[in-house]
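Note that one protein chain of the assembly has been removed; the remaining protein chains are unaltered in position.
Chain IDs A, B and C follow the sequence of writing; residue 1 opens each chain.
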Amino acid sequence: MTISVSCRLFARYAEALGRDECRLILPAPATVADAVHQLRHTLTGGEQLPERPLAAVNREHASPETPLADGDELALLPPLAGG
Amino acid sequence: MTISVSCRLFARYAEALGRDECRLILPAPATVADAVHQLRHTLTGGEQLPERPLAAVNREHASPETPLADGDELALLPPLAGG
Amino acid sequence: MEYLTRDPIDVVGLMAAVGDSGCGGTVVFLGSVRRAPEDGPVIAIDYDAYEEMAAAELGRIVEEAKVQWPGAGLSAQHRLGRVPLGEPSIAVVVAAPHRTEAFAACRWVIDEAKRRLPVWKKERFDDGAVRWREQ
Partner (left out) sequence: MEYLTRDPIDVVGLMAAVGDSGCGGTVVFLGSVRRAPEDGPVIAIDYDAYEEMAAAELGRIVEEAKVQWPGAGLSAQHRLGRVPLGEPSIAVVVAAPHRTEAFAACRWVIDEAKRRLPVWKKERFDDGAVRWREQ
């Protein structure tokens, strides 16, 4: 069984990889760390992503251990610099 | 030898005594406490002033022990309520 | 900017007076007459002051703050006369390179102003009654 997750990249991550979104198919169960691992090993330039980037799932801050469900929106966030 | 001090009253003190200024002649040397003593015992309604009111000399906060010089401006200040 | 005014406080003007593109944080404090349920039907406050001293003292407070926070820009103004409920009676503006300093300096100035300014307030009630109010 697999899940489909939409993935978004921002700021320097989007620039480094030349894209700001993609879709991942992951074997269930999967966590944020699993998704990041797949992105780093399948996307062109993916090795430029940190192994444990700041991440959000469905618009809330998440950790590498956060589980992913089918249809989730995963976002990888460079170090925050708002304010 | 004596000194002449102009005295100003504000807010509830001015209302209680029905005046907002007066001139005091004091034997030198004199302090704020000496001036207050004289005001309390010579002005009509003077007993309504506290024995140790908040005071200012020449527009700076003063204590009862602050010395007075000829020509000084003494002000008696009800409890402050600015801001 | 004048330290005392009888007009509504011009907050934007006070902010412009300290503005500096070298500063990262600006903190503004506005004090207005608090209307608590136990106060009854207060409709306005008349602010009275020993004006010459209040202006000098607020100036001293601002100068002391500039010594304590050397990189900060500060302005402050107290309103006198009739102030309708809900309108500010005092404003303090501090711009500083870092927000910790801006918050600290702004808080210090308003605390000192409340402690040191020779200003008094008289409450006006809707039935015409009047009462000196101590902080």
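Here, a contact is a pair of C-beta atoms (placed from the backbone, for glycine too) under 8 Å apart; a residue touches a chain by one contact, two chains touch by 3 or more.
The shown structure was predicted, so the numbers you read here are calculated from the model rather than taken from an experiment.
Enquirer: Which shown chains does the hidden chain touch?
Expert: Its contacts among the visible chains are A, C.
Enquirer: Against the chain that's been left off, what residues of subunit C make contact? List them.
Expert: Subunit C touches the missing chain through residues 11-12, 15, 19-36, 85-86, 88, 97-99, 102-103, 106-107, 110.
Enquirer: Suppose we count only contacts with the excluded chain; which residues of subunit A make the list?
Expert: Counting over the whole complex, subunit A touches the hidden chain at residues 8, 10-12, 15, 56, 59-61, 75, 77-83.
In this section, only the chains that are shown with their structure count from here on.
Enquirer: Measuring centre to centre with C-alpha atoms, which chain is farthest from subunit C?
Expert: It is A.
Enquirer: In whole angstrom, what separates the CA-based centres of subunit A and subunit C?
Expert: Distance between chain centres: 49 Å.
Enquirer: Where the CA atoms of subunit B average out and where those of subunit C average out, how many Å apart are those spots?
Expert: 27
Enquirer: Suppose each chain is reduced to the average of its Cα coordinates; what separation in Å results between subunit A and subunit B?
Expert: That pair's centroid distance is 74 Å.
Enquirer: Which positions in subunit A are in touch with at least two other chains?
Expert: Not one residue in subunit A touches at least two other chains.
Enquirer: Which parts of subunit C, given as residue numbers and ranges, touch two or more other chains?
Expert: none
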